[in-house]
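A single structure is presented below for examination.
Omission of a single protein chain aside, the complex is shown with its protein chains in their original locations.
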Amino acid sequence: MTFTASVVGGSGFTGGELLRLLDGHPEFEIVQATSRSETNRTVGHSHPNLRHLDLRFSHPEDLAGVDVLFAATPHGVSMEQIDRFREAAGTVVDLSADFRLDRETQYEEWYDGHSRPELLQEAVYALPELTRDELPGAGIIASGGCNATATILGLLPLFEGEVLAGDEQIVVDVKVGSSEGGAGGGEASAHPERSGVVRPYAPTGHRHEAEIEQLLDIEVSFTVHAVGMIRGATATCHVFPGEPVSKADLWGAYRGSYADEPFVEIVSGGGGVYRYPEPKAVAGTNRAEVGFELDPGNGRLVAFSAIDNMMKGSAGQAVHAANIALGIEETAGLEFRGLHPVGAP
Amino acid sequence: MTFTASVVGGSGFTGGELLRLLDGHPEFEIVQATSRSETNRTVGHSHPNLRHLDLRFSHPEDLAGVDVLFAATPHGVSMEQIDRFREAAGTVVDLSADFRLDRETQYEEWYDGHSRPELLQEAVYALPELTRDELPGAGIIASGGCNATATILGLLPLFEGEVLAGDEQIVVDVKVGSSEGGAGGGEASAHPERSGVVRPYAPTGHRHEAEIEQLLDIEVSFTVHAVGMIRGATATCHVFPGEPVSKADLWGAYRGSYADEPFVEIVSGGGGVYRYPEPKAVAGTNRAEVGFELDPGNGRLVAFSAIDNMMKGSAGQAVHAANIALGIEETAGLEFRGLHPVGAP
Amino acid sequence: MTFTASVVGGSGFTGGELLRLLDGHPEFEIVQATSRSETNRTVGHSHPNLRHLDLRFSHPEDLAGVDVLFAATPHGVSMEQIDRFREAAGTVVDLSADFRLDRETQYEEWYDGHSRPELLQEAVYALPELTRDELPGAGIIASGGCNATATILGLLPLFEGEVLAGDEQIVVDVKVGSSEGGAGGGEASAHPERSGVVRPYAPTGHRHEAEIEQLLDIEVSFTVHAVGMIRGATATCHVFPGEPVSKADLWGAYRGSYADEPFVEIVSGGGGVYRYPEPKAVAGTNRAEVGFELDPGNGRLVAFSAIDNMMKGSAGQAVHAANIALGIEETAGLEFRGLHPVGAP
Partner (left out) sequence: MTFTASVVGGSGFTGGELLRLLDGHPEFEIVQATSRSETNRTVGHSHPNLRHLDLRFSHPEDLAGVDVLFAATPHGVSMEQIDRFREAAGTVVDLSADFRLDRETQYEEWYDGHSRPELLQEAVYALPELTRDELPGAGIIASGGCNATATILGLLPLFEGEVLAGDEQIVVDVKVGSSEGGAGGGEASAHPERSGVVRPYAPTGHRHEAEIEQLLDIEVSFTVHAVGMIRGATATCHVFPGEPVSKADLWGAYRGSYADEPFVEIVSGGGGVYRYPEPKAVAGTNRAEVGFELDPGNGRLVAFSAIDNMMKGSAGQAVHAANIALGIEETAGLEFRGLHPVGAP
């Protein structure tokens, strides 16, 4: 059986990644891609890896009826357009932050409020390792944010495995690539200014902090740096457990959470060049790498987590969620394992 | 039907790329990977994208019997081991330069001679766009060199389309990524020294010049620069036709050669960011992009050609050749279309 | 004695580089920097390396009287403003292309015409290694273009040393960094799109071809690629002398031209990692490296030349020219020799 799909906001980076995944997916057929700025241009004009597609961007006012609509639009668009999206499709997968939080007050605190708060409880947050059971049959799916996903995957086993109680001091220091800034980019995104930086772009108060705290029911101190890569988000979680923890405890916790997960791999202190999670090692894939190290002298535990922000952090996670929602094999269309060697993709 | 395959020299970059492709190939089953230095270690120890494989490197002395043996060994090894390779496999695909040239005298001129010259005529040079017909049933396949492949693909239509006669002045200025140096690397390959270079690493006399001249029966002036990327080889071919050429002539020639080729795309002066061939746009794929521009004021024609040196320039081309040799669908296992955006992969 | 100086267009990359050099120059005092978009902001707001300067941008309408005015404005501005510039300063050093060519017809062919053609003969083209004698006392100095400077420095000894007659086939393949695109930058300059490219950005017909042909009185086939670095322009000149040339001839020619030049170094085939000219090795400096290699089999000679496009290719060359014009020590303010190791600066 094949499902029809459309991508709203198809000329941006995330929209292109969705189109790439849907094109290679055995169960989806792309019916439409929209772009306001690129209407009538070919998809390949925006995305050189999609020149083989015989598809031109439609105007976003002309939505085709499909089984699944993926919205890769800036924050604020989906909440305004949600009725049109739902009219067009039985399943709406939103990749923006518009339906990720549960309560209107959170949007007032972290964003600029919300115009459709009555839908927030209906929407299902998609981070399948945590919310898999809620996804089948969901009508509005809010695909988890990139930095939140990296962080949650790094910390989740510590709570599921009861290594932490939830009231511990947790510092999360995130490093991200330039694709998080999207296809537009201003002066700070220009190559001469952005190349080779370690730039504190969200020293405090990054909005994904709200997602993490909601999903894990904890407090985190969250800081995001832009570093010298294009794809990738990696979270270094500095955690101070109340009681001493052993390596065996950690292996038990991480294996307990992830042994059966198709997209999470534990990489923790083996040999060779790649001994801990690295965004390079997952670039282009829907995989997450997680790992950990103990610092007994400081009563600290460090958890590392690396994803491709364009994949497990957005388009890949959205397709993964749609697979589950529609009863498709979870890994369908998401099998690519990545390249070696690979530079700063 | 499934063919069994082995990779000799599996811990190097090219060996890893072969294993990645064979792992995802519907018609191949990996039976063995060898590595002298990594014997008994897992394949994932060398290649983080292959950690899911339940496979350890064998010692190269212990060759299993297979349908196809891929040799990803340094120059000189295959000519010494060819009898053992052929004993182990009915089809040997050699990725080194050992069987690419036709005559012993060429090896004396460009390399250090050849120990098995009687086999040179038997071996088939694999650059399917040019030598497809010779591949079915071949016993020794010499997969074309990366820089030679980029250059030949850029120039081929000019000869097939009779734009050039073969005696014109041809300058080929090639730019390559750091993966061409292989997994070892010396002082010049260390990140602080290699990062961001434009380095004339073969100002003149690069050995691939011999392949180009043999395959196209021409003379070329060939120069290779190392530039700031990991994967990629791009050839800029400056050509001076004897008579004026039109854009229509060129489109005719390139379409004539490549319209039906599954892995070659003509990219020549369209809109958007990616208007001519770029190695970024083909990174991780077996695709080649070719394009051209006229310079009437100088009586010049510039042809551009971009490939991923690890794929169309080595492992991808080898698998493509094996597909043809064994009667498998040509594109099997080579469908990946690449990522956008992507950095310096 | 100290000269007063101003920089028109001070918030761009080249303007910032001029301010940096003038700030560290023993004989210049910065009186004014103008910027239309950044008026009243500090210089350090645009240029983090200049935060120590107690200087705010003036509006470009309010020009102070100075000894030397450096114009770092886009093409077309200087020809419109030249009367105001000359009213403000006895010496105008223009870093745009507005006064580089000799004849109105050249501007009609390569640009969009010229509004003050009567001044073209008066302006002196500044590439001191070639035009040093014309600079003392000049009123309008047109600082040589970056890609033209790299190319001319690579080829000059071949003509001065009579290795070439001037009617030979010459192909120049240039590779440049992203700073050539300036501080604005559009979609193609955004980090995710620009990072790691080898992009034919001027396949044919780059405007600097006109400068080269004028200065050397030759024809060149000129192609420019954007590659993975920020600063740097390197020219690979493929030349076919009419008669055989020896290494000794070349050393003689290059030493003849450059032995006494303070900013040109011959780097040609020595040992170590840096054996030929490389833009990394001159980044941040006013130095040029030139070198060469013979390809007897093809009757070819390859000349390499590397500069920092922001320095020897623009701001450094402008200060060098001003030094000469005003009778200051040539190397004053330009002594920085560069860093090692250094990445892709």
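Chains here go by letter, A, B and C, matching the order in which they are written, and residues are numbered from 1 within each.
Basically, a residue touches a chain if its C-beta (ideal position, glycine included) is under 8 Å from a C-beta of that chain, and two chains touch if they have at least 3 such contacts.
Everything quoted here is computed from the prediction, not taken from an experiment.
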item: Residue touching the undisplayed chain, where the options are A:227, A:245 or A:328; value: A:227
item: Candidate in contact with the missing chain, chosen from C:24, C:113 or C:256; value: C:24
item: Which of B:8, B:66, B:119 or B:230 contacts the chain that the document leaves out; value: B:230
item: Where the unshown chain meets chain B, residue by residue; value: 13, 177-179, 181, 183-185, 187, 189-192, 194-196, 230, 343-344
item: Missing-partner contacts on chain A, residue numbers; value: 169, 171, 173, 175, 187-188, 192-193, 195-200, 203-205, 219-221, 223, 225, 227-230, 232, 234, 236, 238, 240, 273, 275-280, 291, 293-295, 297-298, 300, 302, 304, 306, 341-345
item: Absent-chain interface as seen on chain C, which is shown; value: 13, 16-17, 20, 23-24, 41, 45-52, 177, 179, 183, 229-231, 265, 267, 270-274, 278, 281, 283-285, 310, 335-345
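Basically, only the chains that are shown with their structure count from here on.
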item: For chain A, residues contacting two or more additional chains; value: 13, 177, 179, 183, 230, 343-344
